[in-house]
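Read the structure below first, then the notes.
As you look at this complex, bear in mind that one protein chain is not there, while each of the others sits in place.
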Amino acid sequence: MDLTYSDAELAFQQEVRDFFEANLPMHISDAVRSGAEMTGELYQEYHRILSAKGWLATTWPKEYGGPGWTPVERHIFDVESSRYNAPRIVPFGLAMLGPVIQKFGNDRQKAEVLPRILSAEDWWCQGYSEPGAGSDLASLKTRADRDGDHYVVNGQKTWTTLGQYANKIFCLVRTKFDGKPQEGISFLLIDLDTPGIEMRPIRLIEGGHEVNEVFFTDVRVPVENLVGEENLGWTIAKFLLTHERTGIAGVGISMQALEELKALGRSVKRNGKPLIEDPLFAARVARVEIDLEAMKITNLRMLFQAQKQGHPGPETSILKIKGTQINQEIRDLARRALGPVAAPFPGHVTDGNLVLSPPDSQNNAARYFNNRKTSIFGGSNEIQRNILTKTMLEL
Amino acid sequence: MDLTYSDAELAFQQEVRDFFEANLPMHISDAVRSGAEMTGELYQEYHRILSAKGWLATTWPKEYGGPGWTPVERHIFDVESSRYNAPRIVPFGLAMLGPVIQKFGNDRQKAEVLPRILSAEDWWCQGYSEPGAGSDLASLKTRADRDGDHYVVNGQKTWTTLGQYANKIFCLVRTKFDGKPQEGISFLLIDLDTPGIEMRPIRLIEGGHEVNEVFFTDVRVPVENLVGEENLGWTIAKFLLTHERTGIAGVGISMQALEELKALGRSVKRNGKPLIEDPLFAARVARVEIDLEAMKITNLRMLFQAQKQGHPGPETSILKIKGTQINQEIRDLARRALGPVAAPFPGHVTDGNLVLSPPDSQNNAARYFNNRKTSIFGGSNEIQRNILTKTMLEL
Amino acid sequence: MNFDLTEDRQMLADTLRRYLAEQYDIETRNKLAYDAPFHSAEKWSEMAELGIAGALVTEENGGFGGQGFDISVVFEALGRTLCPEPFLGALMASRLLGAAGADQESLVDGSVRYAVGISEIDAPYDVAFTETTATATDGTYVLNGRKSAVYGGQVADVILVVAKLDGKLGVFSVKAADANVVGYAMIDGAGAAELVLDNTPAELVLTGADAAIQDALNAGRLALCAEAVGAMEATYEILLDYLKTRKQFGVAIGKFQVLQHRTVDLLTEIEQSRSMVVGAAAALGDDDAALKIAMAKNLIGRAARQVAEEAIQMHGGIAMTWEYAVSHLAKRLIMLDHQLGDTDHCLTEVMNSYAA
Partner (left out) sequence: MNFDLTEDRQMLADTLRRYLAEQYDIETRNKLAYDAPFHSAEKWSEMAELGIAGALVTEENGGFGGQGFDISVVFEALGRTLCPEPFLGALMASRLLGAAGADQESLVDGSVRYAVGISEIDAPYDVAFTETTATATDGTYVLNGRKSAVYGGQVADVILVVAKLDGKLGVFSVKAADANVVGYAMIDGAGAAELVLDNTPAELVLTGADAAIQDALNAGRLALCAEAVGAMEATYEILLDYLKTRKQFGVAIGKFQVLQHRTVDLLTEIEQSRSMVVGAAAALGDDDAALKIAMAKNLIGRAARQVAEEAIQMHGGIAMTWEYAVSHLAKRLIMLDHQLGDTDHCLTEVMNSYAA
């Protein structure tokens, strides 16, 4: 047993730190720290900075232009990028489509799609969920009918995250209408410029615009945009579901959020003393810090296991469940810490110059509400428990 | 809205208090307070004291020799008897069989069975559960085959509480072996002196002897011991399940246990101060006191509702669930309050004269473990949630 | 013992619920709650005419209610529809004015809108740490300091401000026109204000005001508890309907046992919350009112969080959207806890009762 980083890993950690020190613009880290809604421009600016360094595709092997990091290196990058309040890397092209193309794409697709992801030229979004389908992908209804060398796509996708900034979308569509519902699904790449596509914003609980509905009306998509074979979509979807996501536990984000929570607890007062000295508040902070301390090691253990086996196991569902619980608890505490001054709705104050709450906390309530999504999207915690029931409990 | 007792109810409360002051022997209340295992003799002594006053059958109407109390009066008796550390009334004859005979029994049964319960002559126990059946009564296997004017009973019952002190048992037995499993069950009264019955103790987690297994081998039971009609047992069982049990929330017991917990918290020290001033301990006590405060009113609201409707609603399952949670939390805190001195196993100390823990606390750990049963027996909290799902949620 | 409402109160509840159901469908409510001035002056007047403000004021002060159960009936109804009208300020002001024996005619008829300023950023819940000061100058007073979270302050005509005069707590009346009032919408809708006091002229309402302030807080907390019960029940009803109608993997999601049991737990906590409102309403004005109402607010703060978070989770994505009413109910349920003493503050009050 050895929990320490190797010398090489320590050197890498230093390299990452030096990189962020030198290259992450303050206006980006300020935006992340404040919890304000990120703009597409800020994301793109950050993506290009990483791209220039060759660090954008953190999970890609070297042969496809990735840095070829080990899981531990990816973990280090994750933690450090959170520590420096770098944004998350928008995952749809990099963490999702990239690996799919690498595994299922043909040579032409690899040559066309991957470089434009690597260079941050293309912004991909995801067309998976449909209204009324949620976690039940097999029941999807968006259809792609073959017409010569095109598919004609009709239907509706929803929860398309950051789709308003994207120029491309990958979709699961139905290409076969009899037999088992899972067997008739295909994986299709679609240019968002294609006529017949309309993207409409969905406003979220806290007021932000982060997800969209996408409507397809007689959208003609060249047949060569099919990834893998027709009706292979279910296999690809399953591959993506179990594909390793180093950051799934959100350890880096939670560590940073905890540090900021403690700082807030020292700056805010209750009953004439710093809030952090209030035993009820401190107890909650301590409990979640302890849970996070364990999660850090659980995460490393599972990375180590994945590294040994060459692929992640079903235990990643544990990381997802516990990771979101911890993150949500920290966000909850950051909201509670403000007391009544958590209330102002950002952007709805008549005198915008008056500072109503401690620095970088004006979005704490909004952030708490927005973060309720983490236990729902990407396979709800209930779905994760169902997966663990099957795979780990074998019940 | 009016939460106060009427003058008549206040007078009744005083009468109950006067009665306990005058009539409850110290050696009984001491035993209850200490949490030691109760003996059959102590129970019987207490039953006879109540019987002499006409207060043993708290739920019976006057026509059957009960006191004819309203639900609120029963509640008052409940709270006061806990406050004085009176034992609970063993419910099998009084709260369970009595109402069954009153509703389903014939005149002869009423004349024979009820007076001997009222006088505390008979101690009834319950033969419901079977190994492997648990909450699933419909699957019971103990059989009663008709042979002339007798039934011949074969099978095994379990979890028979305090059966070691009983002279009679009422049983659910199978009298029909085809058709729906619920339709072939009958309700039978059996004398424990009958040849072929063997009672074996089950030792519980904390070491006590409170429940038993009962084995029936060719036990001949006169046909007139059948209650209601043959194969009517399921109806009777359901009647009993939804029959009003004023005390199901355990409000009185929890109130008394909370008072004792607070006293313990004042007498025990941590870090040089009374434990009750430790914020983590105090917070837990406060939280459960608040839950109990709400439960008191919830209980009264549901009593009031039952009084208006003439029968209790399915909400009593709420009382069971929340009531056991509160009681278990208080017992948990009473165990924790002792720290390391909660450990000694009562009766297993080499020098029995040395006092190892504060007064009346030597059984706190045993009591905590024993009390885990309350959320399991009598319809587990899971079963209660299933019931509420059907009746209140209609899902 | 009786858990039925009196006929008068039942009528009040029915009238108000009917009015709110007609006037505050969720779209209308959201528009009013998030667009300045974050309420509707017209509806405010209509509701005053219906007697809602009067129901919060005792008879001796010119109203026709003001008892615990009047308050709980009104605010439970307001909570069901997330009504953004500033009744909380009116209620608390009425308690303070009542303690001073001041006239409340304009409060009862709704012609003057009142708010109260108690919280400060470093003393959000505990008035003992108030830093705002009052200074006497020629028979009148000026105030200095800052009050945060003045509920309804964005449209108040008069704000009653808690300030220290010679180290003692007093209540002062400030004309909104004389002060720097920065209004805002709250994240859960409805308006509040930050009140910046810089030698702001004020009239003395009450000195040695500790008991009156506690009574106003008690009444306000009771109101928030009742409001939460209304919002919890509305949430629960939508959730139950969703569980019955929404299908996944071919069955109504209400058939999943996990969701069933978790919904039963919500039902249980809502029943417990309702009980606490009854207990708190009965206690208002009694010696143990502060303790009983703190207990209620702690339990209801916990229950409201559980109902809000579970309702969002069990709905899945849909309750994360602005369009769906549950998102707004959930926001209200969560943010209620930040008003006038949160679960921790109220629990600490109960814990402090053990030390004595």
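Going in written order, the chains are labelled A, B and C, and every chain counts its residues from 1.
Following the convention adopted for this analysis, a contact is a pair of C-beta atoms (placed from the backbone, for glycine too) under 8 Å apart; a residue touches a chain by one contact, two chains touch by 3 or more.
From a predicted model like this one, the values you see are computed outputs, not experimental measurements.
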item: Shown chains that the omitted chain touches within the full complex; value: A, B, C
item: Of B:Gly148, B:Pro195 or B:Pro340, the one touching the omitted chain in the full complex; value: B:Pro340
item: Touching the absent chain when the full complex is considered, from B:His47, B:Arg287 or B:Lys373; value: B:Lys373
item: Those residues of chain A which, in the complete complex, touch the missing chain; value: 1-6, 9, 72, 262, 265, 276-277, 279, 282-283, 285-287, 289-291, 293-298, 300-301, 304-305, 315, 318, 321-322, 382, 385-386, 388-389, 392-395
item: Residue numbers in chain C that touch the chain omitted from display; value: 256-258, 260-261
item: Touching residues on chain B - with respect to the absent chain; value: 129, 132, 134-136, 139, 158-159, 202-207, 268-272, 278, 280-281, 335-336, 338-346, 348-351, 354, 356-357, 365-366, 368-369, 372-373, 375-377, 380-382, 385
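Note that only the chains that are shown with their structure count from here on.
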item: Farthest-lying chain, centroid of Cα atoms versus that of chain B; value: A
item: Inter-chain centre distance, chain B versus chain C - centres from mean C-alpha coordinates, in Å; value: 42
item: Approximate Å spacing (C-alpha centroids) for the pair chain A, chain B; value: 53
item: For chain B, residues contacting two or more additional chains; value: 279, 283
item: Contacts with 2+ other chains: residues of chain C; value: 347
